Each structure stands twice: as structure tokens, then as C-alpha cells.
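Working notes for the structure below.
One protein chain is absent from this view; the other protein chains keep their places.
Which chain is which? They are A, B and C, in the order written, and residues in each are numbered from 1.
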Amino acid sequence: MTTDLSAVKAALKAQAVETPSWAYGNSGTRFKVFAQAGVPRTPQEKLDDAARVHEFTGVAPTVALHIPWDRVEGPTGYADLASYAGERGLKLGAINSNVFQNDDYKLGSVANPDPRIRRKATDHLLDCVDIMDATGSQDLKLWFADGTNYPGQDDIADRQARLGEALAEVYERLGDNQRMLLEYKFFEPAFYATDVPDWGTAYAHCLKLGPKAQVVVDTGHHAPGTNIEFIVATLLRENKLGGFDFNSRFYADDDLMVGAADPFQLFRIMYEVARGGGLKAETGVAFMLDQCHNIEAKIPAIIRSVMNVQEATAKALLVDADTLRAAQQSGDVLEANAALMDAYNTDVRPLLAEVREELGLDPDPVAAYKASGWAEKIIAERVGGEQAGWGA
Amino acid sequence: MTTDLSAVKAALKAQAVETPSWAYGNSGTRFKVFAQAGVPRTPQEKLDDAARVHEFTGVAPTVALHIPWDRVEGPTGYADLASYAGERGLKLGAINSNVFQNDDYKLGSVANPDPRIRRKATDHLLDCVDIMDATGSQDLKLWFADGTNYPGQDDIADRQARLGEALAEVYERLGDNQRMLLEYKFFEPAFYATDVPDWGTAYAHCLKLGPKAQVVVDTGHHAPGTNIEFIVATLLRENKLGGFDFNSRFYADDDLMVGAADPFQLFRIMYEVARGGGLKAETGVAFMLDQCHNIEAKIPAIIRSVMNVQEATAKALLVDADTLRAAQQSGDVLEANAALMDAYNTDVRPLLAEVREELGLDPDPVAAYKASGWAEKIIAERVGGEQAGWGA
Amino acid sequence: MTTDLSAVKAALKAQAVETPSWAYGNSGTRFKVFAQAGVPRTPQEKLDDAARVHEFTGVAPTVALHIPWDRVEGPTGYADLASYAGERGLKLGAINSNVFQNDDYKLGSVANPDPRIRRKATDHLLDCVDIMDATGSQDLKLWFADGTNYPGQDDIADRQARLGEALAEVYERLGDNQRMLLEYKFFEPAFYATDVPDWGTAYAHCLKLGPKAQVVVDTGHHAPGTNIEFIVATLLRENKLGGFDFNSRFYADDDLMVGAADPFQLFRIMYEVARGGGLKAETGVAFMLDQCHNIEAKIPAIIRSVMNVQEATAKALLVDADTLRAAQQSGDVLEANAALMDAYNTDVRPLLAEVREELGLDPDPVAAYKASGWAEKIIAERVGGEQAGWGA
Partner (left out) sequence: MTTDLSAVKAALKAQAVETPSWAYGNSGTRFKVFAQAGVPRTPQEKLDDAARVHEFTGVAPTVALHIPWDRVEGPTGYADLASYAGERGLKLGAINSNVFQNDDYKLGSVANPDPRIRRKATDHLLDCVDIMDATGSQDLKLWFADGTNYPGQDDIADRQARLGEALAEVYERLGDNQRMLLEYKFFEPAFYATDVPDWGTAYAHCLKLGPKAQVVVDTGHHAPGTNIEFIVATLLRENKLGGFDFNSRFYADDDLMVGAADPFQLFRIMYEVARGGGLKAETGVAFMLDQCHNIEAKIPAIIRSVMNVQEATAKALLVDADTLRAAQQSGDVLEANAALMDAYNTDVRPLLAEVREELGLDPDPVAAYKASGWAEKIIAERVGGEQAGWGA
């Protein structure tokens, strides 16, 4: 195991995890959304909650928005929202477009056979860039629910052409410091053919678009058995890894807390990130959460998720690169594996407690949050109005 | 291929497919429910639509209810609903319990750690048997969303014990001609451990309960790659196959039209049903649809689904049993496979057209439905009120 | 359904399916190779068998070789083998490299951490191009068993770099009319990370190499649930679909007869091929079989496989493009799906029988082969010597 703990600690202090505004609101499955008391009713209240996560973890300084879920009105609405965030020690992060919840999008958005709907969807994406200009966000994150449910329903190749056209138009609109992050997903809500189903498709589109287009890896968006860290390593090699949507899954896109289902996989992913230079700020890899806390309390679940990313990162940083490389080069399968496992099997919680204390934080973020009274406060205060809901 | 077409035709005329009331209403994914014009607003309107499906196919005489989605009020409410059905040439079929959409069921129903909630859930199941008494339904279909999302969330074995206790109480309440049909599901909405995740678990419970408890096979509720026809053959051997919830899937529980994703699989299933005696009325296998028509027109989709079951059945009946068995016994792999494929590769649509004409029906049910004006009529008439919705 | 049957027939007559020399020999699983009587002992005997497949189907004029399984000696060995093929109405097809069965390749071939072994593997690939020069083969088909079994065993990114280097060297060696076809595989024999695991990785490498590098789609080499026809459509759009290795699977890389496990999938694939222009000779898509007939008689299994490809192609050609497109454009999900299914549900065996008769062939290739006495002849004559074996 590596012995330079000061470098490890420095890297852990520099880490940033973006939390998504929608994770603070209600979510559920198609069967039922279970509402929770105290859930935010406005974008501002979501930021209030996100500020608590950052307060207790110290590494969650930005918040991703979802448009129109976080729509605010008025000519200075988004600038005001950015100020509101700033006053709470936060910045607004990626702008996530939503072109799947309007009735018009039943058969798709930018890949819809109807040109009117494609225009509407593309215009929404362009609006999101306007919002980025107002909020200072650098990343436009695009996930499309587009696809088909039945063979023959639409032409697969035509849909790719339409998608490519819309992406090109939006790409042109990006400012110099703005990126387009294209997300892929294996399936759901499309059940036959999804228009961006895998990293290969996202990569091919991004390559055509240019350097400002990069791929987002949502850890829950793969076929069973997919080796995600391989994709991470490959995209990093190609300079096309824009970032992550972290969550975990046992089955499909379960959107559980990251690290909850397979902590070893998360470690392997973070190892490849570190190995490929992805922890350096200049590489520009965004570490975002994208989760649904359907049955567990939301704020502590998000704190726990941030901590899980930290623990996996800490273990990845503890891998002794020299020992590992020597074993790999000599073809010693067991020793090479053991070098990786030595780091994974280490209990990094004491190290992270130290890191937090050095940052002036409570070593136990969950306990500190519980002791803060915030949960009781929002349950008491946030009465009436309409709760924010992921599937609303 | 078998040459006794009269027996094949007789079997096809005797076939019955039960349609589910909820498939006539809106449905969707967690991302969006796309409402459709003309969708029923009451249980009665669902029956009106179901009557059209039966009118044009001739083989869909019963309709499954879902409680409380199809709740009706008053002391004679359910008897009246049965009469309403009868006047339209229909009977009410299986009563489907719903113990997953109340806020109390966030952590489960009959397997919930809280005894109050278990009591409430069990009482609902007992109520469903009361409804069966009123409607004359013979089957209580039980699907539980129960399970956990995170390792450690609850005790797996304790949950089994609680589940067993509730099932036993409900089993005791069944009348002489009533059955309990227990459905299993691989995952969703539980994302870590589902309490009845596979046929083995359902079978073990049914075995303990007694002869009136049987397993329901929902064709979308299996792990990737599962050989469903093997399960069908096995349950038939054990006299524990209560019936099917038919639908099809490419990925998870996609709930597409049966036969749409893998028509060959549906054929293999129907072959095992026929082979194991499951087409005989006395075996008691219920053939039910359980689908979501999220983006396609609902009534013609249900008609198409019924036809897909018929086509698979017709092909299964066309298998030449003697040729097949001779090849199997002699170990001729290719000839045995060819005997099955010969039936599958046959175009049975002309045969089914004949069957329909002999039943006094239009040979093309979809075209006949379209020509009937029903779609236009319900779009015009069913304005206002609240549409029925699967995920409502 | 399309009514221009003459165009359909012309396309079917022009179709060519390449059979692999190794499918005529023994094969098996890791548990057992069951030897069959009459199996070829030499490359020449494999060609003799392949000539029978072509004789009875009329559409299998080329045979793929596997080096070193089909190694012949002497300065004119391969030219002589090509002549031997020519005398039997055949041509030699793709040259398949084998860099996985030498003890040196335990930890990989071109991606091995040991430069000596990488050199050896690359030299073998270059030798294969020499053989192509001798046989007149145009395609070098590359499949690598390279990968790792344990996390940490080797560096994922380094392995990509080594792989890319070797591919570049071989690419340079290709003649003007020669192609490199790069195959991907989800897993096996590597059980943690495979170096070319998906189409995205193969595509990225081919893109860097240049226009003579294209991707091969082996239909058994995907994660569960993968939509293969989507990949086909996408690669065709990018002009990067080099060809197919056809086979079928229920679980993993089962290598069953193409069309046996999911004939509807094969139809959907062939539909996308036809839709994307892939049936035109100038597109250069190679239709190859790559199967293991572990328990069934080999030659009739190959004949059946060729026929399965023909049947799927015929159905794909029968799709009424105008009806389909009109339904797609109008967003009529059910009609669009129905247009595709109408073709799929058609029994094309009579049409193919006609095609064969117009080509002067027996309408029933399997029956004709059986009547030919070839099976009895090779069982009697091929005694002694060493049978060719896939896993030998």
C-alpha cells in the first residue's frame, strides 16, 4: 500500500462531488412515489438542503439543475438562483435538460419522426445553454429517453441522423468554456431500441461533434455484466470522459446510493479514474450523483453517497503503484491482484475522519447532520405547497 | 406437421384469454405516463372496452379486476359490476390485490416489519376474497411488491416467515371453488431482495399452503436468460401451474405486448403448455394478459396480443408429436429440432382466419375493430372525469 | 408485404454465406469434446465437406480458414489449397488468425505484458497476410482472446496501447484489396476484462486505423439483452460493418446454429442489413458462420444454418418499405410494428424452394444431402489419422 498519505489526503481534500437538485425531492418507481415529510418545494429549498450536504462533507460544493424541474421565472431568475447558491457556499453545476416529460415526447424528442417536435426539443436544449450563460454553468448534460418500444416502430438509422442533427445545432451554440456531456443508457423508458444505448454510440457522436462534446458514464446504465471500469479507462485514454452520474444497482437502473450495491466495483472505477489522471482538475471529469432515494431519508442518503465516493477514492489512491506495476510486468497474476486488494481491504474510515478534521469538519458527517436539527426543522417548516418530485 | 386440423381448430375455438381491466387505462414508466384520448374513467367503461376485444376475437370472455383500482361502492356494487359484465357477454375473472400503492406500504405489505401494516395488508387480501364471493371470481391473484432496496434493510428470513403467515390466513378464507395464485417477480420495485423473487419461492409457499395455492408465471418476471418453458413444464408436472400473466420484454419487466419481443419463446411456452395438458379446461391454467400499452393505442394492442397468443397456440398445436418423439427417442438432435421448427415456421394466420369465420367473426379482428367506429366514439364521449391510470 | 417477388428472388440468389473450416471438425465445451465419426482430418477434407454444403444450398461458395488449424506446408501449400478449393467450386475466404492456443499466450497475445510474446503474436498476424496473398483471400479476421481474469492483473490502458500498436503494424502490411476485420467479444476466455469487449472498442480502433479496418459482429458476443440490430444499423451508417460471424445463443457464446435460439432476432438483424444497403455486394458485408456443432451432425447442421440465414433474409426482403415508412412517419406504433411482423410471420420456405429450383437445386437441401450418401461415405473412409478439432 502506498505510504505517502499526505498526497492521498491532499487529493481527498481537493475532490468535489456534485449533488443533483432532484435527489432532494421525491422519487419513486412506476408503482408508487412515496412522499417524504420536509421535502423541498422550490429550487431554493433544494439548495438549502444541498448546502447542508456540503457543510457536513466539505466536498459537495456544486449542485446540478434539471430543467424544467428547477425552472425559475423572470429575466434574472437564474442569475438570482446562482446568487442564492453562492450565499450558501454553493455553485450551480451542470444543467440537465429534460425532453421526456411533455406529452409531445411520447415517440421521442430530438429523434422524433415529427419535425415539429424535434424543433421543440432542440429549442429546449438551446434554452438550457441560455440558462448556463446565466448561471455560469459549464456543462450541458444531455440524456435522451428517445427510443422505440417495438421492432419496426421507427427507423433506427433515421433516428440516429435526426439525433446527430440536433446535437450539431446545440454544439454550435456552446460558448468557449462550455461542454456538452452526452449520456447513454442501456434501456428504459424505451424497451426495444434506445437511441443512445451504449458508450460506443455516445462516443461516435461526440467524436463527430468535436472536443467540447464528451461522454457521461452513468454507473447504472449498462447491460448486465458490463465492465464499467474498462469503459472509463478507454474514454480517459481518448480524452472523452466528461464525467459520471454515480449511483448503484443490483438489476437495472435502480438508482440506489452509489457504492451500496457493489462497493468493489466503485473502487475499481475510481482506481481507473486515478490511474488515467481523471482526479486531476485539468482533466475535467465531473463527479456527479444521480440517484433516487425512494424509501430512505434523502439528505443523509446523499451524505452517505458522498462518503462512499470518498471511501472508494481513498482506497484507489492507496494502491501501491510500484508494487502493482512490478507484479503486472512480471505476469504474477496473484501478486498483482493482491496489490489491488490490499488497498481495497483497508479500512479508510479513520483516514477520512482525519481528513475531515483537518478541514475543520466533524469526522462523522451523518451524525453531525442528525445532531444539527435540520431534519426536524424542514419537516416543521415545509408544510403546504407542492413538494418537488422527480417524476412529477 | 400434424394433419388433424379439426382438433387444432377445436382447441383454438375453446381457448380463452383473460384481459386485465388496467390495460385499458393509462400506464407508463417512472419517467412519464402519456395519457391517451378515450381512455376509460370507470370500471364499467373498462368493461365496455373489454367487450369490444371479446366481440372481435371471440376468445376473451373474462376480465381481471384490480382492487382498489376497480373499486365500486355500495352493498351490491360488485354483484352489479358482474351483471354489467354479463350483459356485455363477459364474466369477471381473477381478483388482483394491490398492496403496494398506499403510503403505508413503503417498506412492504404482508412482510412489513410493522405488524399494524401487515394486518392492514392481510385485511385487504381478505376483502378481495369477499369481492370474489360477490363477483363469482375463482382466482385471487397475489403479487407483492414487498422486498428491500439495501442489504441489511430488513431480515430476509423474518420477511419470509411473515409472508407465510399472511398467506396461510388468506388461504384459510378461500371457498371451495376458489384458488390463490401466487406470482413471483425477479425485481422491481424492490431493488435488492424481493420477497417472492422466483418460481422456487412461490412453489415452496404454495406447497405448504395446499392444493388451492398455485403459481402464476408472469412472462416478464425472470432473470435474463431464464428458460421459462422449463418452469412451465416443471410446474405442470407438479400440478402447480395456476396460470400466466402474459406480456413480453427485451430487458426487464417491460410489459410489452405478448409475443412482440420473442415470438419463438411464446411458441415454446405454449408448446410446453399443450404438451403438459395445460390447454385442457380441467387443468385450470388461466391465460391472462398483464401488459402496459404506454405508447400504442390500447384496445387494438390488446386485440393484437390476444391474436399473438392464438398464433403461438396454433403453432404449438401443429407440432407433429409422433415425428418429434421418434426423433427425440433416437437422439437425432437436428430432426427433433426440425420437427418443432416446422410448426413454428408455418404461417398460421390463414388457419386462424378460418377459425374466426367458423365462429362467425371477422377474419381480421384489428381491421374489424377499426371499422367499428369504437375508437372515435370513446374519444368523443369520454371527455371530462378522471381517466383510469395504472400508476395512479 | 412487398409484391416484387422477382427482386426478392434475385437478391436471394445473389446471397453468399461463408462457412468456416473449423465447423466441419470436432468441437465442444470445456467439459468434453464429443468426437463424431467421419469428421475431416485435413484442410482438404474440410473443403470436401464444404463443397457439399455449397452443392446443396447454392449459396455457400467460400470457406474461411483458421491458422494454424488449417496450416499446410510447402512453398505452394496455400496456393495449392486454393486450387483444391477451386476444383470443387469453392474459393477460400477470410483468414482467421489464432493467437490463443499457444502456451505463450496464457496472459495474452498482442496485449501481453511481455514484448517477446507480443512480437510473436504480431508476427503470426503478419504471416496470415502472407497466406492471404497466397490464397487470394481479402479478409484478415482478428479475434483476440486477450484480457485478464482478475482485477489488477494487468493495466487496462496499457493493454489498449499495446493492442493498438500491433493492429497498426498489421494494418500497414495489408494490400490494396485486403481488409482487416476486427471482432469483439463480451467475455470468455477472459473473465474480468476483455481487451476488445464491445463494438465501441472495435470501432474506435478501426477508426484510427483507416478505411481498410472494419468491425465484425459475432452474434453471440454481446452482453445479455444487447440490441444487435442497433449495432448493425449504426456500423452500416458509419461504413464500418465488415461482416458477421453468425451463430445463436440463449446464454453466452453458445455457438449454436444461427437462427436456432431467436429467429426473430436474426430477422431483425437481416432487416437492418437490407435497410442499410448491406446486401449489396459493393458494401462488402461478409456473411460468415462461426458455430460449434457439439452434439449434432455437422454437415446437415451447417446446411440448416445456411438455410436459416436465407429464410431470415427472405423475410427481411419481404417487408413492405412503403407501408412501413408511412406508419413510422405518422407515428402509428402498432401499424409500423405490424408491417414488420407481416413479413416475419410469412412462411418463406415455399419461396426459397422456388429459388432453389430456379437455380437447378433440390428444393430441400437437407433431404438432398441425406440422400447423397456423403455421410455414409466419410464415415467409412475417414478412419484413422487425427480428426480436426476446434479445441485441439
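General observations
The definition used in the following text is that contacts are C-beta pairs under 8 Å (C-beta built on N, C-alpha and C of every residue); 3 or more make two chains touch, one makes a residue touch a chain.
The structure presented is a predicted model; accordingly, all values stated were derived computationally and were not measured.
Only one residue from A:Arg71, A:Arg173 or A:Arg349 touches the chain missing from this view: A:Arg349.
Among B:Val59, B:Leu167 or B:Met341, the one in contact with the hidden chain is B:Met341. Within the set B:Leu12, B:Ala145 or B:Ala233, the residue that contacts the chain not displayed is B:Ala233. Annotation: of B:Tyr171, B:Tyr203 or B:Phe244, B:Tyr203 touches the absent chain (contact as defined above).
Set against the missing chain, the residues C:Gln101, C:Asn239 or C:Thr283 yield one that touches it, C:Gln101. Take chain C: the residues that touch the chain left off the picture are 27-32, 34-35, 100-101, 103, 105-107, 145, 149-151, 186-189, 191-192, 224, 249-252, 254, 256-257, 260-261, 294-296, 391. Within the complete assembly, residues 224-225, 227, 250-251, 260, 262-264, 295-297, 300-301, 304, 311, 333-334, 337-338, 344-347, 349, 366 of chain A touch the chain that is not shown.
Listed by residue number, the positions of chain B touching the unshown chain are 107, 113-114, 149-157, 160-161, 186-187, 192-194, 197-201, 203-204, 207, 222-227, 229-231, 233-234, 236-238, 264, 268, 272, 275-276, 324-325, 327-329, 331, 333-334, 336-341.
To be clear about the criterion, only the chains that are shown with their structure count from here on.
Common partners of chain B and chain C, by the touch rule above, are A. Rotation angle for the C-alpha superposition of chain A on chain B: 180 degrees, rounded in steps of 5. Where the sister copies chain A and chain C meet, the same residue numbers recur on both sides for over half of the interface positions.
Centroid to centroid, with C-alpha atoms defining each point, chain A and chain C lie 40 Å apart.
We define each chain's centre as the mean of its Cα atoms; on that basis chain A and chain B are separated by 38 Å. The set of chain A residues touching two or more other chains comprises 107, 149-151, 186-187, 192, 224.
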